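Presented below is the structure to which this report refers.
With one protein chain held back, the other chains of the complex are shown just where they sit.
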Amino acid sequence: MRLTRALNPQTIALIGVLTINWLLFPGFFDISWQDGRLFGSVIDVLNRGVPVAILAIGMTAVIATKGVDLSVGAVMAIAGAVAATMVTAGYPAHLAVPTALGAALLCGLWNGILVTFFAIQPIVATLVLMVAGRGIAQLITEGSIVTFADPVLIFIGTGSFLGMPMPVIIAAGLLCVSVVAVRSTALGLFIEAVGVNRAAASLAGIHSRLLLVSIYTFSGLCAGIAGIIVAGDIRGADANNAGLWLELDAILAVVIGGTSLLGGRFSIAMSVTGAIIIQAMNTGILVSGFPPEFNLVVKAGVIILILLMQSPLAGRLIEARRNSRLLSGKTS
Amino acid sequence: MNRSLRPLVATAVIFALAYAASALQYPGMFSTRVLGNFLTDNAFLGIAAVGMTFVILSGGIDLSVGAVIGFTGVVIAVLVSWYGLHPLAAFAVVLVICAGFGAAMGAAVHYLQVPSFIVTLAGMFLARGVASVISQDSIPVTHPFYAAVSQSYLLMPGGGRISVIGGLMIIVFIVGALLAHRTRFGSYVYALGGNTTSAQLMGVPVARTTILIYTLSAVLSGLAGIVFSLYTSAGYPLAAVGVELDAIGAVVIGGTLLTGGYGFVFGTFIGVMLQGLVQTYIIFDGTLSSWWTKIVIGGLLFVFIVLQRLVFSASSVRARGFWKLKHE
Amino acid sequence: ADLTVGFSQIGSESGWRAAETSVTKMEAEKRGIQLKFADAQQKQENQIKAIRGFIAQGVDAILVAPVVATGWEAVLGEAKDAKIPVILLDRGVDAPQDLYLTSVASDQVEEGRVAGRWLVDAVKDKDCKVVELQGTVGSTPAINRKKGFEEAIGGKANISIVRSQTGDFTRAKGKEVMEGFIKAENGGKDICAVYAHNDDMAVGAIQAIKDAGLKPGSDLLVVSIDGVPDIFSAMAAGEANATVELTPNMAGPAFDALEAYLKDGKAPEKFIITESKLYTPADNPQGEYETRKGLGY
C-alpha cells in the first residue's frame, strides 16, 4: 500500500525526467559544498523551481475550489516592484517586504471579491488583473528595472541557510505551513467540499464566500512571496518580465500534481512536485546543450507523456484487464 | 424579445454607446476608413475567435490559437518562398495539417479525459516549438497572389476599404453563426456545454462532436494564420503571441459563458469590435504610457464584464423566478 | 511648426527600450513636437493597427520601432499614399526603401562584431571557450548579434562558442541559464568568457558567476550589448569587461532629419546608422553610469 502510493505517476515522471537529465549530462547529480552552501544542478532545480512551486501552492487551493488564478504572474511583478521601489526610496526592508506582501494580498482580495461577490467566472475575473496588474507594476517602477542593493531583500532571493538556498527554505516552510493548515484543520475538507459542490457546502454550514475570498487572497500572498524572491534573486524589479507566463506553469504544475481543474480533491505537496518536474525539465534542457529552438517542443513532449500516464484511460485499461481476469477466474 | 438574446443586445448597445462616445471626442474615429480598418486589422482575431466560441460553448478552452497562427504563417512562408508552391496550394496544405492537429487535441480531450486547458497548452508549446524549429527568422512571402489580394478591396463611401481578409472574416462569422445556431452539430456543441453526461445519455455523439469542435477551432486558427500571413506577407514563429487571450476576451465580452452552454457567435463579433475600439481609442488618444495602456485595457475589460454580469443577472432574476436562484 | 508625430513602440520589454521611449518623449518635448505614443505590447499586429490609426488621424509623421523586419509593405504603402513620412527606429524592415523616409538604427550585426573583436583582442592566442546568452529566440537582434559575433571570432581557432541558449533578454533568465552553463562546464572553470546579447542578461549572468564562487570580469570575461547603467556600475566594480553601446537616442537624429525634410524637402540619408561604441573599464564607467541614470533605463 505504502509503496504503491509512493509510486504515483508524478514520482515516476520526476524520476524519469531526472534520469534523462543524468543521461544527457552525467554531472547532473554532483553536489559540492562551496562558500557555505550546497552547489549543483539538483540544487538549481529546487532553487529555480521555487517561484512556480510557491505559485502552485496558492494555485492548488484556488483550483480545488473549481477556480483558477491567471493573475499570479502580474501580482509577482507588483510585489517585486513595490519592494524594490521602497528600498531604493530608502525604506528599510522590514517595512518594504510587508508592504509588498500587503499589496499582493490586496490583489488576491480583489480577485476573491470579483469571484465571490460579483460572481464573475474565475478565469475572467483574474484575467482583468493579469492584464492590468503588469501595468500597475510598471507604473510603480515607471517602466524601468529598479535595481537595489538592500541586503535583506538580496538575502531573501540569494542567501542560504544551512547550506540550502533561501528561496528553497522559504518554499519548504510555506509548503509545510500550508499542508499543516489544510490537513490538520478542517480547511482542506472545506475547500474540497466547496470545490465539489458549493451549494451543498453552504447548506452544510460552511462559510463558502469567506473561504473563497480567503483562498484567492492566499493565492495573491503566495504570488507576492514569489515576486519578492524573484526580485531579490536578480537584485532588481523587472516589472515587464517578472513572472511573465508563470501562471501557466503554475496551473500546469497543479495539474501534473493530479489536482483536477474541475475542483475537489487536491494535494499541495503533489503540486510542488509538479513544479519541480517542470523545472527539472527546464534545467535539463539547459545543461543538455539542446539548441534553444527545441525548448518548446521538448516541453510539449514531456507534458504529453506525463498526461498520458495520468489519464483515466490508462487506469481504465488496467481495470478492464483486471475485471476480465476476475470474471474468468470465477468461471474456471 | 427572446430573453436569452438580452445579453447580446446589451453588448451591442454598449458597443454603440462606446463608439459614439469615442467619436464625439475624436471625430476622426467616425469614418468609414476607421470602420474598414476595424475589419481588416481584426480579421485574424475575429476568425480565430469564431473557433474559440465553439470551443467555449462546448465548455472547453483552446490555448493553442495564437501558436497555430504563428505556425501556419511559417509553414506557408516556407512552402511558398522556399519550395515555390502556389499560395493556394500552401493554404490547402496548412489547413489539412491544422485539421489533423485539432483532431488530435480533440481526441486527447475526449479519450484521455485530460482537461482542454492542459491539452491545448501542450498544443500551444508544440505548435510554437515546431514553428521555431522550422525557422527562427521571419520569412517574407513575395508572390503576385499576395500582392493581388492585398490590393483588392471594396471601396466604401468616405475612402474606407473592405479588404479581402476583412470580408473573409465577415463570411466566417456568418457561416459560424449558421453552424452554431442552425445545425445539429451546433446543437450538439451547446449540449456538451450544458451537461456532458446528459448529452451523452441523450445520444449526442460526444466523441465525434468533441473532436470536430477542436478540429474546427484549429482549422479556423489556421485560416486566421492564412489571413495573418496575407496581412503581413510573412511567416514568423513568434507571430500572434497571446492572441488566444484576446480571443477568449472577445468571446466572453460577447456574452458567451466560459462554463459553456450559453452564448452567440454574433456576440463574439461585437466582442472583437469592442476590443478593436478600445485599441483604436488608445491610439487616437496617444498619451497613454506603456503601463497605462495595460491598466486601461484591463479596466475596460472589467467594466464590460461587470456591465454584462448586471444585465445577465437582471434578465435571469426575473424570468427564472423562484426556483433557479437556489444555487447560491 | 506644431508637428504631430505618431510613435509606434514595440513595448517595454527591456531597460534599454524603456530608455528609448523616455528619450523619444524628451526629444519630442524639447522640440515642441506633439508625440502620439502607442505601445504595441510586442505585437506586430498592434503596430500595424497603430500606424493605421495614425494615418486615420492625419499625423504629420510616423516613427516606428518595428518588432520584426517583415510584413510592413502594405501598411507603409498606405502611409505613403496618405503622404505621411515614416521613420524607422532601431530596427530595419524588409521593404522597398521608398516606403520610408529614413531608418535610424544601429547595425546589429556590427554590434555583434564589435563585441567579438573585443574578445579576440582580449584573449589573444589563449584558448577560450565562450558561452552565449541569446536574446529571444527568433528576434532580429538575437539573430544578428549572434551572426556578427560569430563572424568576428570566425577565423580564430582558439575561440569557440561551447554553449548557447536563450535568456529571453531578461536578467532572471540570464541568471538561470548561466547557472546551467556553469554546472555543465565543470563548475564554470572551463568557461573563459560570456557573451550576452544584451546587458540585462549579462547582469544576471554576473550574479550567477559570483554565486558559483568565481570572479566575473577576471575568472570569466563578460561582454555584452546595450550600455545600460547597471552594466557600467558592474564595470566600475570590475565585474564586467565590455559593452557595446546601443544609444537610446534614436529619436534625436530622426527628428532632425524629419524637420529638415519638412522645412525644405531635403531627403535625408536612407540609413542613419548610430555608432556601436565599445566601452571598457578604461572609459570611466562610473561617469557613464551617472550620466545614464536618469534616462529611464
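Order of writing sets the chain letters: A, B and C. Residues in each chain are counted from 1.
The rule is simple: contacts are C-beta pairs under 8 Å (C-beta built on N, C-alpha and C of every residue); 3 or more make two chains touch, one makes a residue touch a chain.
Following the convention adopted for this analysis, contacts and distances are computed from a predicted model.
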Practice problem: Name the absent chain as its UniProt record does, using one of the following: "Cytochrome c oxidase subunit 1", "NADH-quinone oxidoreductase subunit K", "Heme exporter protein C" or "ABC transporter ATP-binding protein". | Solution: "ABC transporter ATP-binding protein"
Quiz item: What are the shown chains in contact with the chain that isn't displayed?
Solution: A, B
Exercise. Check the options B:Pro87, B:Gly129 or B:Gly194 and report the residue that touches the missing chain.
Key: B:Gly194
Quiz item: Among the options A:Ile15, A:Ile31, A:Ala149 or A:Ala199, which residue touches the chain absent from this view?
Solution: A:Ala199
Quiz item: Footprint of the hidden chain on chain A, which residues?
Solution: 184-187, 189-190, 192-193, 196-197, 199-207, 264-265, 319-320, 323-324, 326-327
Quiz item: Where does chain B touch the missing chain, residue by residue?
Solution: 2-4, 178, 182-184, 186-188, 190-191, 193-195, 197-206, 261-262, 319-324, 326-327
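Everything below uses one rule, namely that only the chains that are shown with their structure count from here on.
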Quiz item: Counting only C-alpha atoms to place each centre, which chain is farthest from chain B?
Solution: C
Quiz item: Just how far, in Å, is the C-alpha centre of chain C from the one of chain B?
Solution: 34
Quiz item: What whole-number Å value describes the gap between the mean CA coordinates of chain A and chain B?
Solution: 30
Quiz prompt | Where chain A touches two or more other chains, by residue | solution = 138, 143, 293, 295
Exercise. Send over the residues of chain C in touch with two or more other chains.
Key: 11-12, 18, 21, 137-138
Quiz prompt | Residues of chain A touching chain C in the complex | solution = 25, 27, 32, 34-35, 39-41, 44, 48, 138, 142-145, 147, 158, 230, 233-236, 238, 240-242, 282-283, 285-287, 289, 291-293, 295
Quiz item: In their complex, what parts of chain B are in touch with chain A?
Solution: 61, 63, 108, 111-115, 117-119, 121-123, 125-126, 128-130, 132-133, 136, 245, 248-249, 252, 257-259, 289-299, 301-302, 305-306, 309, 313, 326-328
Exercise. Going by the contact rule at the top, pick out the chain B residues touching chain C in the complex.
Key: 26, 28-29, 31, 33-34, 37, 41, 44-45, 132, 136-140, 150, 228, 231-234, 236-242, 276, 279-280, 282-291, 293-294
